[in-house]
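Here the complex is missing one protein chain, while the rest keep their positions.
Chains: A, B, C and D, in written order; residue numbering restarts at 1 for each.
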Amino acid sequence: MAVLLEIANVSKSFSGLRAVSDVTFGVPEGSIFAVIGPNGAGKTTLFNMIAGVFAPNSGTISFAGQRIDGRTPDEICRRGIGRTFQLVRPFPTLTVEDNVIVGALLRQPDVPAATKRAREVLRQLDLFDKRAQLASKLTLPDRKRLEVARALATEPRLLLLDEVMAGLRPTETDRIVEILKKINRDTGLTILLIEHVMRAVNSLASRVLVLHHGAAIAEGTPEAIVREPAVVESYLGVEAV
Amino acid sequence: MLTVEDLDVFHGDARALDGVSLTVEEGAIVAVVGANGAGKTSLIRTIAGMYRPARGRIQLRGADIAGLPSHRVCNLGIGQVAEGRQVFPTLTVAENLEMGALLPRARAHRVTNLDRVYALFPRLSERASQAAGTLSGGEQQMLAIGRCLMGQPDLVMFDEPSLGLAPAVVKTVLQTIHELNREGLTCVLVEQNVAVSLKLASRAYVLENGRITLSGTGAELLADDRVRKAYLGM
Amino acid sequence: MPAEIYLNVAVSGLLTGLVYGLMALGLSVIFGVVRVVNFAHGEMMTLAMYLAVVLFSAFKLDPLLMMVPIAAVLFVLGYALQMGLINPFITRPEHSQFMLLVAIAIILVNGLLIVFGPDARSVQTSYAYDSFAVGPLIVDATKTYAGLAAIAVAAALFAFFRFAPLGKAIRACADNYTGALVVGLDVKRLYALTFGLGAACVGAAGAMLVLIIDVTPQLGPAYTLLAFVIVITGGLGSMPGALVGGVLIGMTEAMAGLLFTPSAKSMFAFAILVLVLLFRPQGILGKQLS
Amino acid sequence: MRSLLLDGVSRRVWIALGVTLAVLLIAPLIVNDYLLTILILILYFAYTAQAWNIMMGFAGQLSLGHALYVGLGAYTTAALYVHFGLSPWLGLPVAVIVSALTGACIGFLAFRFRVAGVYFAILTIAFAEFARIGFDHFGWVNGSSGLFLPVANYTQSDLWNLRGKPVMFYYVLLFFTVAALALCHALLRSRAGYFWQAIREDEEAARSLGIDTFRYKMYAVVLSAGMTSVAGVFFAFYYNNLFPEQVFSISRSVELILAPVIGGVGTLIGPIVGAFLLTGLAEVIWEFLNAFGFDPPGAKQVFYGICLLFVVVLLPDGVWPPLSRALGLAERPDAPDDKPEA
Partner (left out) sequence: MKRHTNMTRRRLLAGAAATTTFLAAPTIVRAQGGALKVGVLLPRSGVQASIGQDCQRGADLSVSLLKSLGYPDITLMNADTETNVDVARTRAEKLIADGAQLLVGAFDSGQSTAIAQVAEQKGIPFVINIAAAPPITEQGYKFVFRNFPTAPMILGDAFANQKELFEAAGAAPKTVVFMHVNDTFGMAMKGGIGAVMPKFNMPYQIVEQISYDPAARDLSVELAKAKATGAEALMVVSRLNDAILLTREMVKQRWSPMAVLSMGPGWYEDQYLKTLGKLADGPLSFVPWFDPNKKLSKQLEAALAKAHPDINLNTNHVYTFEALLVAADAFKRAKSTDPKALADAIRATDITDNVSPGPGIKFDAKGQNDKLKDSAIQNRGGKLVTVAPKVAANAKVEWPMKPYDKR
C-alpha cells in the first residue's frame, strides 16, 4: 500500500516546552492508524500540525506526495483531510443536517446536491432521524458522530479523528467502531485516530503509534503494543505507592 | 462528611450528570474514575459550587450546600485542585499562594500555612517571585496543590492531578496526596491513572456518561472485569 | 512660526494627553478584567462632571478636592451597575452588551438633559485662568494640575493592583476566571469592584475635566469615542497603556493641529488608531491577544 | 433560484408574509401622511437592518460604523446628480461600488491582520469617524457646508430622478425591503449563507471544513456595505440635504443597529420586526407623554432607553425568536420537517 500521509522528523515547541520531538511515521493508504499515549504526550499537538492549525518547528508532513506542513487548515481540508475536534465543536444553532451540509458544500456543486450528500452521510452515521434538530440539543455521543459526519461530508481521503470515543459508553464506542470500519471497508477511506479508549484502538487500528512526552516510543500492531513494557508503564499507570 | 444524592446537572441542553450519588467519609480517599467527558469534572465543579445542579442534594457534615456560590463552598472547607491546574499565569508564585489564603477561614492561618506549603514543596519557595506561567507543568501542579492548601481545606477534590506530568512527577504528586491524607485530609481523587487511583482509594466510583455505574472499595473495582476491560484495556 | 510655539504646543499636547489618559483609564481597567466594553463611558463621565458642578455651585467645593468623593460616588454607581445589570451580560455576545450600554447611555444623557437643562455648566475656580510662564513657555495651570492628578491616580491604581490583596485578586480574576472560582474568590463581587474602580477613575477624570471644559449633557459620546481610541492605541486592559495612549493621541492632535489644519486633527488620531490596530492589534503596551 | 426562494418556508409563513405584504401595498391608500412618513422610516430601518444583519447576523462580524456606507451611498448619488444631473438609478451602481470597495478595504485590513471582535467593531467606528472628518473637508461635496439637492415642484412623481411625493419613496423602499428579504432568504440557503453561519458559529471549525473564511468574510462585508449604500440613495433624495455631521455620526450607526439587535440578530424577519417595533415605540412614547402633558425635552428618549433596556435584558435573542414561536412561525422548527428528499 502507498503511504498517504508521511510524517518525517516533526518537532514542535511551545515557549521552550517541547511538545512533539522528532516524530516519524507513515500512514498507508486505506489503513486505520492510531496514535495513543497519555494526556499531554503531544498527540493533539501532532494532530493539529497535520490539520494545519500550526506549523511544525522542524520536519515535514506530506500528504499524497505533497508537502502540507505550514498550510492553512482550510487548504489542508480542501486537499482531502477531514478532521474532528477533541472537544466537539458543532455549529450549535444550526440543525444537524445544516451542519453536515456545510461540510458537503466543499465538494458539491450546489445546496441540493450537498443536501443529498449530507443525508447519505447522516444515514451512515445513524443521525438521519435527528437531522432537523439543533446541534446544541444533541447528546454527547450524537455530537461526536455529528462531527464525524461533518468531516466525512467533505469527502476526505484521510479522516483525522481526535478522541471521538472519549466519553462514550462501550456500546456507543462499538457503534462508532462499526461505522468507521464499514466506511473504511466500503470506501477505502484512510483513518488516523488519536485515542484513549484501548477497546476501540484494539478493534479498529491496524497499526498503532505510542507517543510519550512528545516522542514516539513504540509502533506496531495493537497486539504487539500492549505487550510493550514501556507502553504499559506510560499508559496504564506507574506503580506510585 | 460529604454526601451527594441524586445529582442532575445540565450544560445548556446536554445532561452532564444523571442521578449521581456518592459518599465521602471523613479521612478517606475516594476515587472517581471514568472516561473523558463522563462527567467527572462536572461532578467536582458542581460540588464546588461552580455549576448549579438541576436537582439533587449536596451535604457537607449534614448541611445542605447545593447551589451555594463557589466562594462560600470554599470557605466551608471544600478545596479543589482543578483540572489543568488553573494557576494565575501572570501572578507570581507567592501571589498565587496568597490568593488561596484570601478565604475568611484561612486568613488567620496564612503564615503557618505558607510555611507548611513551602516545606511540602521547597521548589515553590525557591521560585516565589517568579510568574506562575513560567513554571514547568509539575511545578504548576505543586503550586495548584499548595494554593489549595493555603485555603485551610478539610476536603480536597483533585481533578486529574497527574495530567500531562512526567512519571517521576506523577509519583511525587500522588505521594503528596497520600501523605496529606495520612495527615487527616479527606480527598476526592479523579484520575485517568486508573490503576494507581484505585490502589490509593478506600472507596471508588465509576462514572459513565454522567451516571455512577459501579462502586466499591478500590481493591474490589481493581479486580472487577468490567473495569479492567473498559479502563485498563485488558 | 516662532520656534517656541512648537515647545508650547508639545507641552500642551502632553498635558492634554495625560488628562485624556486619566479619562480613558477607567475604560481600560474595566475591559482588562471584566472584558466588557463600557459604551456608556463618556456619559458616566458627564455625570461626574455635573456632580462636580453641583458641588461647586452649591457648596463652593473645589473640584480638585472633590475628586475623591466624586470618584466614590461613581464607584458606588459602577458597582451597582455591574452587580445589577451587567453581570448577566458577561457571557453574552458583544452586540448584546453594546445594546445594554447604549440603552444606559441614552437614559443617562437624556436624564441629565431633563435635570440640568441643555446649557453648558462650568466651575469658576480662582485658578481657572492661571498659567505659569517659564521663559517663552507658557503652561496652563489647570491642565498641569489635571495632568499631575492623572499621574497620581494611575500610580495609585498601579500600586493597588500590584500590592493590595484585593487588587491582586482582581488581577487573578482577569488572569484565569476558572482559577479564581477554584480558589474561592467571589468573582462576581470582584467584577463589580472592578467596574466600580473603573467608574471611580471616570469620576476622578470628570472632576478634573470640568476645570478644562464646560459640561453639557451631550458631551458623552465624543469622549466615549476618544477613550476607545486612546485605550486601543495604548492597549486595552493596560493601565500604563492608557496614559501612553492618551499622551500619544494628545500630542498627535496637537502637532497635527499645528502643522496641518486643526479641523482635521482628529483624523490623525484615528489614523494612529488604525495603524496600531493593523500592526499591533493588542495596542502599544497591551498583552498579546490569545 | 426558485428552490432557494421557496425552500424551507412553511405555508403559515407564506400566508403571514403575504398578508403583511398586501397590507403594506395598500397602506398608502388607507393611512394619512403622518403614518406614511412613519412607515417610510420603518422601511428604511428595516432595509438597513437587513443589510447590517448579513454582516453581523449571518457572518458574525460586528460593525458599529454602518453609517459610513449609508453616507457613501448618499453622497455618491447626490453628488453625481448635483454635478452631472445623473439619475440616482445610474448613480446607484456607482454608489454600491464605492461602498463595496470601502467595505472591502476595511475588511481586507481587518481580516488580514486578524482584527476581530471588539477591536473590529471599534475599527469600523473609526472609519466612519474618519469619513465624517474627511467629508467635512471634501470640497466637491461642499464639505461641512452641506450638499443640497435641487428640489423641483412636487405635483408629479419623477421616478427616474427620484423627485416626488413620499408615496413614491414608500413604494421604492418597500420594493427594496422586500427584495432584501428575498435576497437574504436566498443567501441563507446558498453556499455563502451556510459558510457564513459556520464562520459565525465557530470560525476554526469552519476552516477545518475547508472554508476559506477570509474570502467569505470579505463577501459578507462587501455585500453588506453595498446593500447598505442603497439606503443612502434613498436618504439623499428623500431629505435632499446631506451634512457629514449628520450622515456619518455615531448615533446614525447606532440607530441602524438597534432594529436588528432588538428584532433578533441572524434571523430573517427579526430585523424587520425590530424596525417596526422601535420606530413605532418612539411614536407611541411621544403620544403617551403628550397625552399626559409631560414632555420635558429628553423624556421621550429616557423612556425609549428604558424600553431598550428591558428588551435587551429580558430577551437575549431579540423579540422575533420568541414571538415567532408564539405565533407558530418559527424559522427553524425543531421537529423533523416533512419535505421530500431532494
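FYI, a residue touches a chain if its C-beta (ideal position, glycine included) is under 8 Å from a C-beta of that chain, and two chains touch if they have at least 3 such contacts.
Please read these numbers as outputs of a predicted model, since none were measured by experiment.
**Q** Out of all the chains shown, which come into contact with the hidden one?
**A** The chain that is not shown is in contact with C, D.
**Q** Decide which residue listed in D:193, D:232, D:298 or D:318 touches the omitted chain of the complex.
**A** Only one of D:193, D:232, D:298 or D:318 touches the chain omitted from view, namely D:298.
**Q** In the full complex, which residues of chain D touch the absent chain?
**A** 30-38, 41, 133, 136-137, 142-146, 148, 150-154, 165-166, 239-241, 243, 245-246, 283, 287, 290-291, 293-298, 300-301
**Q** With the missing chain put back, which residues of chain C would touch it? List them for me.
**A** 1-2, 5, 8-9, 12-13, 16, 110, 113-114, 117-120, 122, 124, 128-131, 133, 138, 140-141, 212-214, 216-218, 222-223, 226, 253-254, 257-258, 261-266
The rule we apply is simple: only the chains that are shown with their structure count from here on.
**Q** Can you give the whole-Å distance between the Cα centres of chain C and chain D?
**A** Distance between chain centres: 33 Å.
**Q** With chain centres taken as the means of their Cα atoms, state the distance from chain B to chain C in Å.
**A** From the centre of chain B to the centre of chain C is 42 Å.
**Q** At least two partner chains per residue is the criterion; list those residues in chain A.
**A** Answer for chain A, listing residues that touch two or more other chains: 137.
**Q** What positions in chain D touch 2 or more of the other chains?
**A** none
**Q** Please name which positions on chain A make contact with chain B in the complex.
**A** It comes out as residues 17, 38-41, 136-140, 143, 163, 165-170, 196-199, 201-202, 213, 226, 233-234, 236-241.
**Q** Give the list of chain B residues in touch with chain A in this complex.
**A** Its residues touching chain A are 12-15, 35-38, 136-137, 160, 163-167, 170-171, 174-175, 178, 192-196, 199-200, 208-209, 229-230, 232-233.
**Q** In their shared complex, at which residues does chain D touch chain C?
**A** 56, 62, 64, 109-110, 113-115, 117-119, 121-123, 125-127, 129-130, 133-134, 136-137, 250-251, 254, 257-258, 261-262, 265, 296-302, 304-306, 308-309, 312-313, 316
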